[in-house]
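All protein chains but one are shown in place.
Up next, subunit A:
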Amino acid sequence: MAAKAEEESVEGNTAWLLTSAALVLLMTPGLAFFYGGMVRTKSVLNMLMMCFGAIAVVGVLWVIYGYSLTFGDDIGGGLLGDVTQYIGLSGLIGNEDALATTGFVAFQGMFAVITVALIAGAIADRVRFGAWLLFAGIWATIVYFPVAHWVFDFSNDSGHVGGWIANDLVAFDFAGGTAVHINAGAAALALAIIVGKRRGWPREPMKPHNLPFVMLGAAILWFGWFGFNAGSALAANGLAGVAFINTFSATAAAILGWLLIERIRDGHATSLGAASGVVAGLVAITPACAFVDTWGALLIGVLAGVFCALAVGLKYRLGFDDSLDVVGVHLVGGLWGTLAIGMFQTTYVNDTGVSGLFYGGGVGQLGKQAVGAFAVLAYSFVVTAIIAFVIKVTMGWRVTDDEEVTGIDEAEHAESAYEFSGLRSGSSSMSKAADALSGNKVPAKASKEG
């Protein structure tokens, strides 16, 4: 009887995990539109392509060796998994175990994808597509996979040894405040500095070209984020429910926080502010979502909106062109959420945690959270800077100035996102296609030569 119940719950858990994996994958196209709406008409396709490119590159690397580096047995010091253990997912596929490990592989693979895609917002409008794909592959390999191992790979009774932040330091990060958001945010900062500003920034206006895209993208992100956070319970249980409801309420509070700052500072509550508040709230509640109660979640959310709304202006003062505010939203929001666990977490919600500062737990856990957060920040920033610098002096990051002015969509992809007037298509000749269809190629050439 007990065995049957356990079997049923394993099936239920696996179903929720697979569903969550699909939800998390959807976040990256959602992010593509969130970012894509914020860039100008001439570079929206490139932004979408950077996100889809991250899916392509990281998706392939993940199944070849990424999972192994992240969740293979630790090779020493909690720093890295054994890359040879699950090459090509060997030993995992065809081995039907309890909670399907393959489901976990899929779920965690989507995290790797979105983390890389998040960085793209910092270098919008100006980077050669090939350089981005190369960066995506290298960054995933030497930054994301190790850091995810530190944070997400738990040691277990059957002899598996995991990463140092999860097991030795014991800093809490339920769904990726450190491994995903601080990691991507710190990388974005290094990349924005080394790749350099867009031509004309910050003098020329670079307005978002499609705010409905931004809102729609934020909505898709929020939807997918329920898989990201509640799925991280790895079970269809009450803890997943807590993570789910906190992902809902903290995010709602963050919208209010962001809009409040805007109303006071700028005089208007903007749609871009609301969409940004959604993401800021989601980022901040991510590490904390299964450790805090309703009041903790609401406070984390509203303050995430406030902090991030204030932080996005810093790039103008400090002079780095983090084009779509990856630093202001993901680094700041991720730091806030990760530290907030040390203040607001309560064992009443999750007895695998400890009590935070405001629940009589002292500052001990807050200190551990800070060590985890800043370790990831420093590692990501330094290693990203090195990768970015090497790419800069070898293949080069930037499209030419002319191409940047004309628009990166045309230069890198030979496409334009929107056909506003009939003039363009009317006057352009369909030479290649038309020739191929009519079998016309040879006479056309002959007549030229003749």
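Side notes on the structure shown:
Note that in this section a residue touches a chain if its C-beta (ideal position, glycine included) is under 8 Å from a C-beta of that chain, and two chains touch if they have at least 3 such contacts; residues count from 1.
In the analysis below, contacts and distances are computed from a predicted model.
Of the candidates "Nitrogen regulatory protein P-II", "Metallophosphoesterase", "Sarcosine oxidase subunit gamma" or "ABC transporter", the chain left out of this view carries the UniProt protein name "Nitrogen regulatory protein P-II". Set against the missing chain, the residues A:Gly12, A:Gly130 or A:Gly313 yield one that touches it, A:Gly313.
Against the chain not shown here, subunit A presents residues 202, 205, 207-208, 262, 265-268, 270, 272-273, 276, 309, 312-313, 316, 325.
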